[in-house]
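A single protein chain has been omitted from the complex, and every remaining protein chain is retained in its original position.
Residue numbering begins at 1 within each chain, and the chains themselves are lettered A, B and C in the order written.
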Amino acid sequence: MRNLRIAIAGLGRIGKIHLGNLCQMRGVEVVAAMDPLEEGRQYAKEKNVPCVVSAYKEMLDATAPLDAVIICSPTDTHAEYVEMAVRAGINVFCEKPLDLSLQRVVEVLKVVEESNVKLMLGFNRRFDKEFKKVKELVQNGAVGHPHLVKITSRDPGAPPISYIEKSGGLFLDMTIHDFDVARFVVDKEVEEVYAKGTVLIDKAIGEAGDIDTAVVTLTYTDGTMAVIDNSRKASYGYDQRIEVFGSEGMVQSNNNFMDSHKLYNAEGIHAALPLHFFLERYRDAYMVEVQDFINSLGKGVDVPVNGNDGLQSLKIGLAAIKSLKENRPVRLAEIV
Amino acid sequence: MRNLRIAIAGLGRIGKIHLGNLCQMRGVEVVAAMDPLEEGRQYAKEKNVPCVVSAYKEMLDATAPLDAVIICSPTDTHAEYVEMAVRAGINVFCEKPLDLSLQRVVEVLKVVEESNVKLMLGFNRRFDKEFKKVKELVQNGAVGHPHLVKITSRDPGAPPISYIEKSGGLFLDMTIHDFDVARFVVDKEVEEVYAKGTVLIDKAIGEAGDIDTAVVTLTYTDGTMAVIDNSRKASYGYDQRIEVFGSEGMVQSNNNFMDSHKLYNAEGIHAALPLHFFLERYRDAYMVEVQDFINSLGKGVDVPVNGNDGLQSLKIGLAAIKSLKENRPVRLAEIV
Amino acid sequence: MRNLRIAIAGLGRIGKIHLGNLCQMRGVEVVAAMDPLEEGRQYAKEKNVPCVVSAYKEMLDATAPLDAVIICSPTDTHAEYVEMAVRAGINVFCEKPLDLSLQRVVEVLKVVEESNVKLMLGFNRRFDKEFKKVKELVQNGAVGHPHLVKITSRDPGAPPISYIEKSGGLFLDMTIHDFDVARFVVDKEVEEVYAKGTVLIDKAIGEAGDIDTAVVTLTYTDGTMAVIDNSRKASYGYDQRIEVFGSEGMVQSNNNFMDSHKLYNAEGIHAALPLHFFLERYRDAYMVEVQDFINSLGKGVDVPVNGNDGLQSLKIGLAAIKSLKENRPVRLAEIV
Partner (left out) sequence: MRNLRIAIAGLGRIGKIHLGNLCQMRGVEVVAAMDPLEEGRQYAKEKNVPCVVSAYKEMLDATAPLDAVIICSPTDTHAEYVEMAVRAGINVFCEKPLDLSLQRVVEVLKVVEESNVKLMLGFNRRFDKEFKKVKELVQNGAVGHPHLVKITSRDPGAPPISYIEKSGGLFLDMTIHDFDVARFVVDKEVEEVYAKGTVLIDKAIGEAGDIDTAVVTLTYTDGTMAVIDNSRKASYGYDQRIEVFGSEGMVQSNNNFMDSHKLYNAEGIHAALPLHFFLERYRDAYMVEVQDFINSLGKGVDVPVNGNDGLQSLKIGLAAIKSLKENRPVRLAEIV
């Protein structure tokens, strides 16, 4: 069987991880890489990528036929890059979000729908062993009917204000992962959102029009609920926990820690902190998600995260923004 | 120093616990007990209480002068019993709530205020080693400025419908403890309440006009938040956890378990369930709260839980009821 | 049914605990107490014991007929006090050990055997919920055939040298509890002992002819093993753990902690220490063991810890002493 021909666009933090992982996979050949910055291109050359360029179209043209492109470039390029690939008949793995505009996302998804190519979105947490295990147990009925989902998601530090200004804000750049997880673990759709948030970490975040601390209550279409709490800055590091409570039981998953040591001394018992941030915590998840994408190509298998998953999370995020502004519960049906 | 002369009204589950504890305390003499039921009176006789009667007034009259009365009778008797004791110059420990009517509570507190006697309310969780430790750490600045309080409170099973019909419902008979804890651990007042709830455990609860599953978001006057989740029925037993997240750290306390064993076998690792219900979990807390009440008598020391604490929790509960009905955030100022 | 008439000899730390517990039991009447010290007698008077004296014989004579006597006086009085009670037809609960001399213990047990009275020894750990649970799981086959028992037992601090000089040393005053637990949890007899020990905590302990740190390997008659490690001083408090490994699984029990809190901050995660010492850790066990003794009286039920249990642990202890001196494994058969 011939190797799959893969190209990768964007070699920032995530792009480098994906490229490194692709280089270890069997049956995969990274034939091209693209980054506008020399530093990114240099990285690709060290990884022996044969065609390394600075423009997306150039990459697609130069290396046809491609089996798939991995898009890790900035958010504002996603929609266009996806459309270009889809129109060229190339399967796409795209980092979330497709776009911050609901209308634009709907447009792109229409293009995908009318094509034969696959589009997968990079909601990496779905491929983390912890969230997968929780989902699997819920799916197997281990907790009976799910009544409540609880998600804690806190970053070790706030991103630069410049990032926040373009990211769409806390609900669209950070909580959006939690919205996806909330749908994923119980396989239910959200109907209503109530978001409460404030600025407690850094005034500059408030001045940029965003919040840094939030509690969001989601109501699913069957009346059951989820509650998410977020902070841009946990002094003890990256905090990623989930709990699903149901009629027959409850399942939790905890953070992953640097190590398991416990030190007992006269002051108490002391243990290691959680893995610092997403690169450490989701190291294996990044490998698994791209491997799953690769595995789905050329088979009658659906990609594990599709365009609609991106669309739904975006809608929940937009509803959260509206809810926060108006201090009232907002139904997803209001977001059009 | 002479022994304190104590009377106890109501010998149901909680009354028996208080009586048993009082019998072990130094400097205390239980001189009278009252219960309308023979079974309760029998219990008091076995404990060698000298005067055992079936009517409250009779008990107060027969044993004057009393230092304090412990009121564990049904909720609808609390307000009247407290007033009678206060007017007779007797200090009072009263199980929560004082009354389900805000107006009636305000009346009773006025009577107390105009007197010289002490009134303590039985919010037992404040005396549990877990909640005390969390409070102490927060107070000492161990988590910096508190940003978010998270409380999980689930019962092992729903009470009889007959109880629910008179109790004021989930927010007034169950969540009210969590409202008190939310104020207690961070020493802040609540300004706004958003409550979302539904019936997932038992339709009969819905038919009785109540809910059995809830998520409540509280906003404190400084803009920080608390979130409480409740269920009337956790298949794995009594679930009582708290977490306080702040600028410098986070503190959690967990359930107390039947034992610490871990069994490893080919199927996994298995451990014991939480202590079954409040009688087991708060066994020591019941002792400590009454001991603290006793200790505060005859000293210039305030009781650790006063009438205003009861009033505030009631207000939050009434706001939650209103919020649930109207599906909107309700400010405490609306509750008059 | 009439109350059981109980007397108690010795009101030091343990005696006080037993007396306090007896006062809470139904169907029990503490009719007499004895202590050579005024302080102990005073305690008994406060507990309303009607007959409080300073001599053992006086107590037995003054309050006949007695159903049982609880002996908590110093070790060197145990053998004589037990014999006196047995000869007077009084059931006995005696704190361990019966005596430090094997010959004397054999003599006393012969007297008990020839009588109709019951003798129970106070190996309190058997009544702790942790050790009971491990025993129960092993008995139910949860770990299959037990292959290895591991016991960790460390005190928070060494006792006074004056105590060590009379106690028989580490193996007879401290490890003896572990020897009993090793027999108890798997219901097997020990055949051989290899003890290794040294002085690492306090030179004065060495000068008194004792050790403060030890590792003891026990071989049961079926060839399976146990290993015990001891220290007179753990900086973090009382350390009492056990693990039983078998063909089908493994069960562990852990220390009991002051509370369950976990504090996360930039330095790590911090938790509370174990309960300080045996009075705190075994508070409930002391209640249960005496209750079980009381329950066995007047019924055709054996006491849960009998004279042979004391004898076997003493033999293992003496074998450990010999093994340490001669640096070789010693068979129990050598101890005569």
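We take it that a residue touches a chain if its C-beta (ideal position, glycine included) is under 8 Å from a C-beta of that chain, and two chains touch if they have at least 3 such contacts.
Just so it is clear, the model here is predicted, and its values are computed rather than measured.
Peer 1: Tell me which residue among C:His78, C:Arg126, C:Arg154 or C:Arg281 touches the hidden chain in the full complex.
Peer 2: Of these options, the touching residue for the absent chain is C:Arg154.
Peer 1: Using the document's definition of touch, tell me which of A:Lys110, A:Lys129, A:His145 or A:Lys203 contacts the absent chain.
Peer 2: Spelled out, the listed residue whose C-beta touches the missing chain is A:Lys129.
Peer 1: Using the definition of touch stated at the top, determine which of C:Asp229, C:Asp259 or C:Glu289 touches the missing chain.
Peer 2: Missing-chain contact among the listed residues: C:Asp229.
Peer 1: Since one chain has been left out of the picture, which residues of chain A touch it in the full complex?
Peer 2: These residues touch the chain not displayed: 20, 24, 26, 46, 129-130, 133-134, 137, 142-143, 248-256, 258-266, 272.
Peer 1: Which parts of chain B face the unshown chain closely enough to count as touching?
Peer 2: Chain B touches the missing chain through residues 234-236, 264-273.
Peer 1: Residues of chain C in contact with the chain that isn't shown?
Peer 2: Against the left-out chain, chain C lists 144-145, 147-148, 150, 152, 154, 194, 196, 198, 200-201, 213, 215, 217, 219, 223-225, 227, 229, 231, 233-236, 239, 245, 247-250, 327-329.
Throughout what follows, only the chains that are shown with their structure count from here on.
Peer 1: Using CA atom means as chain centres, which chain is nearest the centre of all the protein shown?
Peer 2: Chain nearest the overall C-alpha centroid, as shown: B.
Peer 1: Centre to centre, by mean C-alpha position, how many angstrom separate chain A and chain C?
Peer 2: Chain centres of chain A and chain C, defined by C-alpha means, are spaced 58 Å apart.
Peer 1: What is the distance in Å between the mean C-alpha positions of chain B and chain C?
Peer 2: Each chain's C-alpha centroid was found; their separation is 39 Å.
Peer 1: Check each residue of chain B and list the ones that touch at least two other chains.
Peer 2: Where chain B meets two or more other chains at a single residue, that happens at 248-250.
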